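Here the complex is missing a single protein chain, while all its other protein chains stay put.
Presenting chain A:
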Amino acid sequence: MSERPHLLLVDDERSIREPLAQYLTRNGFRVTAVESAAEARVRLNANAIDLVVLDIMMPGEDGLSLCRHIRETSEIPVILLTARSEETDRIVGLEMGADDYVLKPFSPRELVARIKVIFRRVATGGQRVTAPDGATYAFAGWLLKTQERTLVDAEGVALPLSTAEYNLMMAFATRPNQVLSRDQLLDITQGREANAFDRAIDNQISRLRKKIEPDPRNPTLIKTVWGGGYTLSAEVRKL
């Protein structure tokens, strides 16, 4: 990756495309802005693109279709822009292999922050967290439904999670039987939701334990590791 990452911005709305391209340029990116999926395909073939910012709703070929094409042919990260707040859009988007999404109207700063998170992950050789949303993880009689940010117990009763609890639970569910230090947990959970984690990890751990442990004082699922941190001691299956 060069000093200035090359972004491809695909949006049919000139009123968004142009000021956004300017803003991104001011923030240290090289930006190529196009107005259709067809044009984007041409650019993708001709240029070395580091990341695509893609509007979902476009005349002609829409963003989802282009996103799937990109995912089939390359590893270029994709951030989707969507005007609809409906759940379906974002889930479909993430299933199509997008790395992230932002809802219109979005704060350009937030977009830049998310772009940087993705680049940081790519730079450190981190694995693509392909669409955690929409998936379900099963462990120790519990189901973790990422789409609804909910834990479902053995009786089929859903226990909704707060954002922080959910992020923490995801960190454990995607890394079962690994010892995670407090710093690591902070890092993992802050990756997606910046500043969502002002409160101590231990506090959140005890809240989670209260929800999922048969006996919160004597935890058998989320175990404390002396001097290390915490570990989810369970077999996790991704459904």
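Rule of thumb we're sticking to: contacts are C-beta pairs under 8 Å (C-beta built on N, C-alpha and C of every residue); 3 or more make two chains touch, one makes a residue touch a chain; residues count from 1.
The rule is short, and it goes like this: contacts and distances are computed from a predicted model.
Enquirer: Name the absent chain as its UniProt record does, using one of the following: "Arginine ABC transporter permease protein ArtM", "Cysteine desulfurase", "NADH-quinone oxidoreductase subunit K" or "histidine kinase".
Expert: "histidine kinase"
Enquirer: So one chain is hidden, and I want to know which residue out of A:N47, A:T163 or A:Q178 touches that hidden chain in the complete assembly.
Expert: Once the missing chain is taken into account, the touching residue is A:T163.
Enquirer: Applying the definition given at the start, please give the residues of chain A touching the unseen chain.
Expert: Interface residues of chain A facing the absent chain: 13, 15-16, 19-20, 22-23, 57, 81, 83-85, 87-88, 104-109, 148, 150, 155-165, 196, 198-199, 207, 211.
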